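Removed: one protein chain of the complex. Kept in place: all other protein chains.
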Amino acid sequence: MLKSTNLEVGYGESVVVRNGSLEVKKGQVVCLMGRNGVGKSTLMKGIMGVLKPTQGHLYYNGESIIESLPTKRAHRGFGYVPQGREIFGTLTVQENLLIGLESNGTKQKTVPEWIYDYFPDLKEMKNRKGGDLSGGQQQQLAIGRALAANPNLLLLDEPTEGIQPNIVADIQDIIENIKSKQKDLSILLIEQSVDFARRIADYYYIMDNGKIVYEGGELKEKDTQHLLGI
Amino acid sequence: MSQATVFHKQEAILKASQVTVQFGGFKAIDNFSFRIDDHEIHFLIGPNGAGKTTFLDAVCGKTSTTSGKLLFENQTELFKKKEFEIVRLGIGRKFQAPSIFTNLSVADNLELAMKQDKRLLPILKAKRNGGEESSIEEMLKLINLKVARNQEAGALSHGQKQWLEIGMVMMQQPHLLLLDEPIAGMTEEEEEKTGHLLCELKKKCAILVVEHNMDFVRSFSDKVTVMHQGQWLCDGTMEDVQENDQVLDVYLGRREVNA
Amino acid sequence: MENFLTQIFNGASLGSILLLIALGLAITFGLMRVINMAHGELIMIGAYTAYVIQLIFVTYVPDAMFDFYFILAIPGAFLIAALVGSLLETGVIRHLYGRPLDSLLATFGIGLILQQAARSIFGAPNVGVTNPSFLSGSLSVFSLELPYSRLFILGLVALCFTALALFLYKTAYGRKIRAVMQNRDMAMSVGISSRRVDNLTFAIGSGFAGVAGVALTLLGPIGPTLGLTYIVDAFMVVVVGGVGALVGTVAGAMGIGVFNTLFEYWTNASMGKVLVFALIILFLQWRPSGLFPQTSRSLD
Amino acid sequence: AYEANDESGEEEKIPVGILHSLSGTMAMSETSVMDAELMAIEEINEAGGVLGKELVPIIEDGASQPSTFSERASKLLQQDGVDVIFGGWTSASRKAMLPVLEGNNGLLFYPIQYEGMEASPNIFYNGAAPNQQIVPAVDWLLENKGDEFFLLGSDYVFPRLANQIISAQLEENDATLVDEQYTPMGHTDYNTVISRIQESKPSVIFNTLNGDSNVAFFQQLADAGITPDDVTVLSASVAEEEITGIGADAIEGHYASWNYFQSTDTAENEAFAENYQEAYGSDRVTGDPIEAGYFMVHLWAKAVEEAGTTDVDEVRAAADGIQFDAPNGTVTIDGDTQHVHKTVRIGEVQEDGQFEEVWNSGKPVEPDPYLEEFDWASDITEP
């Protein structure tokens, strides 16, 4: 479904990711791991198109999308939860969700109830400005926003950061729930928590120093420990 | 594993009584009372939106309290004090989203944060001396940013920024350290390291930490206070707290404990 | 009492003009955070558009229909100014998002160029636009004389404001605009075409400047430096109201308008002006982010 | 732009400076004056030049900033070696050039009516002094329109000094000053001023507003329903060009005082207005400052012919009594004050935007920049 080969991504003149080759198959949950600062978020930004890769290829359903803008990628079914939430602070919670709802290019009028079922807090606060929410509430909102448009490919950058434990558990359920309804949903997940990753991922990539250094269907303790900093 | 300090042998370093913080009509903190003793690692936990960050904001002067008392070291009322005055009293704060000086080098970030006379004239005259130099080096080593010492701080990764900010707050040598989700985005190894660092630090000061990572809380807490909807829900050791039905309902979830 | 009412009307009337000149800026500066120093020149373009449309009417349209030029001038000026704004956005502004002070600089340069262009095209001397006859004279209410031209501007600004507010806050497109202005990258990541939204938004803001230009032809002559007269006032209005808050702009304009009129009445025009600007400085001490601050919890 | 002459051509050409605002807020007024000056230079060149040499204008932009006027004047005198500059409009621009002119011994021919109280040996003042515009206008108003005066002016030197003169003159004549108001340059909201007019009910408004403000003021006055029947407005700075901006219907029936109107009935004016429109467009109007810009170039040329050189001291010495048949009638340089004798006129605005002369002084009036002839003015001119 998504395949990148030798992506090179960076900021201005400094190249951060040098060998961003990974693949997410249809219906698969792929987890991208690695220590702080190795370039996980940078690679994901390159995949979403927020950063423009300077080299390499990127295919979505077999089609090269390296040139297309994030807008276009969103229309094709990318849903993105960035690190640091990036919710629209002056828009209300409801408006944030409506924006998410329309991200596949359709026009929608109301937020479907199931989103509020997942995150009841948000319903209570639907008229509050997004920027006023607490850290964890914002994170929930960011996830809700990405889920709203029923994406085909979810890019999650440390989605559970700052979320209270029972909801972290809920998020697993949510992901499983959605996956059971939408069989072909693919997920690329960046996660520090090995436990969380193990619970939902089908395949793993580990990065170090801007490169993918490990891939496999399971996290083998001794191969990966030092790379993950456990 | 920590020793629970159930009895208040020492003086409270911070005592909050019946603090309320209101935004418009909404009470983010509602009649909340709280104390933390010296040399204690005290965790503040609770659901998203419970008011934890707001409480830290109130203590360090970022948000003004609507009513209530905040007594520091049994003598100073924090209410109405300016942020920098509160810092000078000895309260250090790390924010939830990393906050550093992006255009200064890592070392310069630490230099500015370092405990020193921060009034205008002394700073105008200040020169980095040998003692300061070595304490910066020491800190760089501690937060694992030695190689990045001359790099612009803006180019650090999320996690490295977290570390730098922790380093900056420690450089202030506070009596009370306020940490808002310090280990967010850290690897398990680094979590561990942070925890040990806290244990080291509590010899010199009291530490109030907001955190959602229960493994971390379990490993390093002396005491835990749970907030819910702006109010005090319960406190005690982590063992006590995770027995509490209401805490399980609103925060931990049944599964977490069973797992 | 009657006198007081007159002053209040005068204040509201001045306020309505301030609001009209600031409305476009409330979009380009308030929402988009582009410090558009060429806003005044966009106003000027609107005014010259009215002038050109008038010339066309004088030449090609029977005298009896002359007054209609004004009805045509309003949408005409909106479109022309919007077009110029759109070109400006594409050529210059687009590269400066997130660098507000750089946008100040570049647009100041553009202002210089547009002023000189007006001089080259229309000549340095002022040109006059004849007011439509239906706007001359005044309405007598009790003993108050309310000039039709002022009433017209009040009505025009009410219309513009309402349309804009509904568009921004009640339509999906308005929501998208606000999202883009918050965070362009993220907006793109949720499928919004930031480029198109930016361009359209800047064009709309510029269009309102054009409309203001038409209204200003009712008050005075127009010349290449017309914009200079109003640019600072326009920024004051937006800032006093609170950057990013549309209602703030209304409050800012009316507040400045009324106080200016009262101060002027109590002292004289120069002192009135000194006092109103001193008041703005004092006011900001009390409300550092204007009347309707756009607060956010983030650290800054 | 015009190039300064190169070495070889120096013998045949005489460089002259033209220094007006071509950018900034004053450009709208000053460019027309420059056009008239260039037209006069062309006429002179066509007639064989001065002392048999062609005049080459060197144009500089004062940019509506006094400091730029000062700097550009230095440049013209020092770099380009001109002996004469035609230019300036605002008093501030003139005052800015003055020390430069005196320091470098250059000449300025200044075209605008002004507040008087000045007589620099390096300036020839071609606009009206107060006794050639304001004082006769007040006399005429007192005689014909009433004795309750409302003084309205832009907040700068000319209006303030003009109004001091008027106040003294009113006191002398037992007339009433009901109110005196100043508005900042570029002011366009006259509602408050109009409220004051409605309250104080003057019979006459003496208007020394400048530029744009006139348009706003007259339109708003008309909108407020105040007609010339209610109160007469006489303006000191409203010429034909301003009327175009105001729109004739808003000012029709009000008055202005000048030395020249486009409608002034002389053979010279007929030719002048025709040539001007031919050169710059049939939609252009002439007016007093434009006419002064035109004739002052001719005055200088004649003085140079008289002196046989462009040397400043010799031209100054030769200038006394130089005459020219200007569009407004014969103008004569007064060597003592370096002002000109010129006819004073009062005109009423007609519906076509032109003035109809209702009064003139019959013969050129001698300039009296310090108002020495008027006892009542002694308080103003001396401490």
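Read from first to last, the chains carry the letters A, B, C and D; within each, the first residue is number 1.
What we mean here is this: a residue touches a chain if its C-beta (ideal position, glycine included) is under 8 Å from a C-beta of that chain, and two chains touch if they have at least 3 such contacts.
Quick note on the criterion: contacts and distances are computed from a predicted model.
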- UniProt lists the protein of the undisplayed chain, choosing from "Urea ABC transporter permease subunit UrtC", "Acyl-CoA dehydrogenase family protein", "Cation:proton antiporter" or "Iron-sulfur cluster assembly scaffold protein", as "Urea ABC transporter permease subunit UrtC"
- Which shown chains does the chain we cannot see touch? B, C, D
- Quick one: say which of C:Ile71, C:Leu105 or C:Ala163 touches the chain that got left out. C:Leu105
- Message: Touching the hidden chain in the complete assembly: which of D:Phe124, D:Tyr182, D:Trp258 or D:Phe374 does that?
- Response: D:Tyr182
- Out of D:Ser70, D:Thr286 or D:Asn328, point to the residue that touches the absent chain in the complete complex. D:Ser70
- Message: In the whole complex, not just what's shown, which of B:Asp30, B:Glu111 or B:Glu191 touches the removed chain?
- Response: B:Glu111
- If the hidden chain were put back, which of B:Asn31, B:Ser99 or B:Ser135 would touch it? B:Ser99
- For chain C, which residues lie in contact with the unshown chain of the complex? 35, 37, 92, 95-96, 99-102, 104-106, 108-113, 115-117, 119-120, 228, 232, 235-236, 239, 243, 268, 270-271, 273-274, 277-278, 280-281, 284-286, 288-290, 299-300
- Message: Give me the chain D residues in contact with the hidden chain, please.
- Response: 1, 22-23, 59-61, 63-67, 70-72, 74-75, 78-79, 90-92, 95-96, 98-100, 103-104, 115, 117, 155-157, 160-161, 164, 182, 184-185, 379-383
- Touching the hidden chain in the full complex, which residues of chain B are there? Just list them. 60, 62, 82-84, 87-88, 92-93, 95, 99-104, 108, 111-113, 118-120, 123-124, 126-128, 137, 146-147, 149-151, 154, 168, 172
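As a convention for this text, only the chains that are shown with their structure count from here on.
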- With one step meaning two chains touch, work out the least steps from chain A to chain B. 1
- Query: Among the chains, which has its CA centre at the largest distance from chain B's?
  - Reply: D
- What is the distance, in whole Å, between the centres of chain B and chain D, each centre taken as the mean of its C-alpha atoms? 74
- Message: Taking the mean of the CA coordinates per chain, how far is chain A from chain D in Å?
- Response: 74
- Between chain C and chain D, what's the gap in Å when you average each chain's C-alpha atoms? 35
- Task: Would you give the residues of chain D that are in contact with at least 2 other chains, written as numbers and ranges?
- Result: none
- So which bits of chain A are touching at least two other chains? 132-133
- Would you tell me which residues of chain C are touching chain D in their complex? 3, 6-7, 10, 13-14, 17, 115-116, 119, 123-128, 130-131, 136-138, 145, 147-150, 216, 218-221, 223-225, 228-229, 261, 264-265, 268-270, 272-273
- Item | Interface residues, chain B side, partner chain A - complex | 23, 46-50, 52-54, 96-97, 155-160, 162-163, 181, 184-190, 212, 214, 250-253, 255-256
- Item | chain B contact footprint on chain A (complex, rising order) | 11, 14, 35-39, 41, 83-84, 121, 125, 132-137, 139-140, 158, 161-170, 192-194, 228-230
